[in-house]
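Dropping the structure in here first, questions after.
Left out: one protein chain. Kept in place: all the others.
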Amino acid sequence: MSELKLSNAQIAWRAAQDIEDGAYVNLGIGFPEMVAQYTVEGRTPVFHTENGILNFGPAPAPGDEDWDLINAGKKAVTLKPGASFFHQADSFGIVRGGHLDVAILGALQVAQNGDLANWRVGNKGVPAVGGAMDLVHGAKRVAVLTDHVAKNGAPKLVEECSFPLTGVGCVTRVYTSLAVVDIEDGRFVLREKLAGMSMEELQSLTGAPLHVEGSVGELSVPEL
Amino acid sequence: MSELKLSNAQIAWRAAQDIEDGAYVNLGIGFPEMVAQYTVEGRTPVFHTENGILNFGPAPAPGDEDWDLINAGKKAVTLKPGASFFHQADSFGIVRGGHLDVAILGALQVAQNGDLANWRVGNKGVPAVGGAMDLVHGAKRVAVLTDHVAKNGAPKLVEECSFPLTGVGCVTRVYTSLAVVDIEDGRFVLREKLAGMSMEELQSLTGAPLHVEGSVGELSVPEL
Amino acid sequence: MDKRLPGLAEAVSGIKDGATVMIGGFGGSGNPIELVHALIDAGPKDLTVINNNAGNGKIGIAAMIDAGMVKKMICSFPKSSDPRAFTDRYMAGEIELELVPQGTLAERIRAGGAGIPAFYTPASYGTELAEGKPVAEFDGKHYVQERWLKADFALVKAELADTHGNLTYRMAGRNFSPLMAMAAETTIVQATKVLEPGGIDPEQVHTPGIFVNHIVEVAEPQQEEALIRAGAVYERA
Partner (left out) sequence: MDKRLPGLAEAVSGIKDGATVMIGGFGGSGNPIELVHALIDAGPKDLTVINNNAGNGKIGIAAMIDAGMVKKMICSFPKSSDPRAFTDRYMAGEIELELVPQGTLAERIRAGGAGIPAFYTPASYGTELAEGKPVAEFDGKHYVQERWLKADFALVKAELADTHGNLTYRMAGRNFSPLMAMAAETTIVQATKVLEPGGIDPEQVHTPGIFVNHIVEVAEPQQEEALIRAGAVYERA
C-alpha cells in the first residue's frame, strides 16, 4: 500500500489537465514549476513570473543561459513569441488585480477553510517570504500541489493550520498524491481519489472531514 | 496710475527668471503656459504635462499639428530631444511624488497661509477640476501667477479664500502684476514690488498684511 | 490564442444596459472613436462612462450622451472645447457627474487594475471634492482616502497589437489607456495594426496581453480632435 500514491510528476500532470487553453498561469517556485512540463497537447497557457515576464518558456540548453532572463526561482528561462517584460509593481498588479486564471503553489498545510501555510515551519532560522503572500490573493483559482501527508505521516489537509499562515481562506483546490479536493464553504469536498484507496483510508490520512457531493471521480494519471 | 502694473507677459517673464537650468517644470493651462516663452537664455528647463509627456516643446506650425501630441491644455505641441511618454498614473506620480522642481499655476485667490482657490468661482454651471488639485501637491515649489487684484478691484491675495479651495497651504510664491510675494509661516512676505508703487498703496490692494523681512527688491521687467 | 474579432459590432456586442465603461483618451488624443461609434450603433442605455473628459462636439462620447445612452459620467474635466452635449444634460439634471481630480482618477483606475482597494492622496484634501471621504494624517501631513475604480468594459485605442493582446500606444494617446485596460473585466482594443506574436519587442510592450480580451484592427483610425475641428457629427446608423 505504500506504493499507492502519485509521484510529484503525476500530481503536476493532474493539475495541468485543469489548465485551459490560453489561461494565464503562475507556477510557484519548485514543485509547482513541474506543471509546465505536462501542458495538455493543443493548449497554450501563458506563464507569468513575479519578477516581470509574461509568456516565458522552458530553460535554455546548458551554456545558453542569459542571467537577465530568469524566473522567480532565479532559474534561467527562455521567451516565447508574444512575451513581455514589466517592472515588479506591474507584475504584482497582475497578481493582486485578479488577472491570473490560476496560481499553483506548494503547501505545508491547507486548512478546510482555505487557509494556506507554505512559507515557514517555525520561528527558527532566517525567514523568507518572497511573493507567496501576494500570489495567494487575486488569481481566479488558487490551487495547491502537495503530498497528502507530510514525511512524518501527519496530515497536510487539516482543520486549522498550525504553521504560520501564508494567507487566509485563499485556496480553492488541492491536488494531492491521493486525491483532488475542492474547498467550498469552509469544507473539504472530495472530487477524485485513487481507485485503490477506500474512502475510510483516505479520511484516516486527512486531518479534517472530507465531504462528498455527488459522485467522486477516479484520480487516474499515466505512468510518468 | 492705472498703467502701473505688469502685463501678463511681464509677470510670466518674471516667473521665468526663477527657473533654474535643468529644472523640471509644470506650467498650468492658460496664462502660466506663457512662462515657457521667456525661458532665460542658456537655461534648458524640461517641461512636464500631466497627460504624459516630459520635455515637450512649443506648438508646431499651423497645419503641422499631430493631435496625439498635445499638452494638458489640449494644444498641439512638439517634442524636444530627450522627450518621453508615460501613462497618466506615472505622470501624476511625477507630480505627487515630489519630482517637479516647480509647478506654476493661475489663481482666483491665494490666502496668506498658502491656500489656493483656482478651479471654481461658485456653485453654478458644470464643475471641472482637471489636474489642479494634484498639481498643488508635491512640486518642490508651487508658484502662482496672477493679477494683484481681480477685475472688480477685489484683492486676490487674501486672509482666507472665499472661493472653493484647490488645495490647502500649498502655494510658496506669488508673482503678481505688482509684486513678488512669498508665503512663509502663514504670512505674506513681500520680496519685490514695482518701483513706482508705495508700500501703503500696495498694502491697500492686498487683502492681508504684507510683511517685510530684510530689504524689498525692485520688481523690474523689460517691455514685452 | 488569437484575440481578434472580425468587426467592431462583434467587439462591443457584450456591452449591455447599465454597464460601466471606461473609454481611453484625453481631450482629442487616443480616443477609440470607431469603438465608441460602434457602441452607439449597438445602443445600450444607462451606461456609466469613465473618461477624463465628457465628450466634445458631436462625435464620440458627446454623441453617446446625445443618444441618451449615458446615465453617469466619472471624469475630471467635463468642460473641454464644445462640451454642449454633456452641459445640456447636466444642467437639465438628466446626467449624473462624479468629478474626480485627474491624478486621483488615474490612480483610482490603476488601483482597480492592481488590486489595491484604497489608497491615500494629498489631492483634494481640504476641498469640497474630499467631502465625506475618510482623511488620515501621515508624517504630519493630511491625506484623503480614495477607492479603486473598476469597470465592466474598457474601450482602448492602440497603435500596434499582437494577437495575444500585447499593445503599444501612439505618443500622448497613451494617457489613461494602459490603466483602463487593467481595471476592466473585459478590455476591447482597436489597433491600427495587428501583428503576429513576437511582432512587438517584449521590452517595448506598453500593455501586456493579459489585460486584453478582444482586438479589432482599424487600419485607418479617425482622430477625435481632427473630426471635431472638421465639424463631424455621428448619429446611429
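In order of appearance the chains are A, B and C, and numbering begins at 1 in each one.
Here is the rule we go by: contacts are C-beta pairs under 8 Å (C-beta built on N, C-alpha and C of every residue); 3 or more make two chains touch, one makes a residue touch a chain.
Just so it is clear, the structure is predicted and the values come from calculations on it, not from any experiment.
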Subject >> Displayed chains contacted by the hidden chain, counting the whole assembly >> reply: A, B, C
**OP:** Please pick, from C:A67, C:I116, C:L195 or C:A232, the residue that touches the omitted chain in the full complex.
**Re:** C:I116
Original post:
Taking the entire complex into account, which one of A:F85, A:Y175 or A:F188 touches the absent chain?
Top reply: A:F85
**OP:** Please give every residue of chain C in contact with the chain that is not shown.
**Re:** 107, 111, 114-122, 136, 138-139, 141, 143, 147, 168-171, 202-204, 206
Subject >> On chain B, residues whose C-beta touches the chain left out of the figure >> reply: 21-22, 24, 44, 46, 48, 53-55, 79-86, 89-90, 92-100, 137-138
Subject >> Residues in chain A touching the chain absent from view >> reply: 49-53, 66-70, 74, 85-89, 91-92, 95-96, 115, 125-134, 137-138, 164-168
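Going forward, only the chains that are shown with their structure count from here on.
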Original post:
Between chain A and chain C, which partner chains are common?
Top reply: none
Original post:
Which chain has its C-alpha centroid at the greatest distance from the C-alpha centroid of chain B?
Top reply: A
Original post:
Using CA atom averages as chain centres, what separation in Å is found between chain A and chain C?
Top reply: 36
**OP:** Starting from the mean Cα coordinates of chain A and chain B, work out the distance between those two points in Å.
**Re:** 56
**OP:** Find the geometric centre of each of chain B and chain C from their Cα atoms only, then give the gap between the two centres in Å, rounded to an integer.
**Re:** 30
Original post:
Listing for chain C: what residues touch at least two other chains?
Top reply: 110
**OP:** For chain A, jot down the residues that touch at least 2 other chains.
**Re:** none
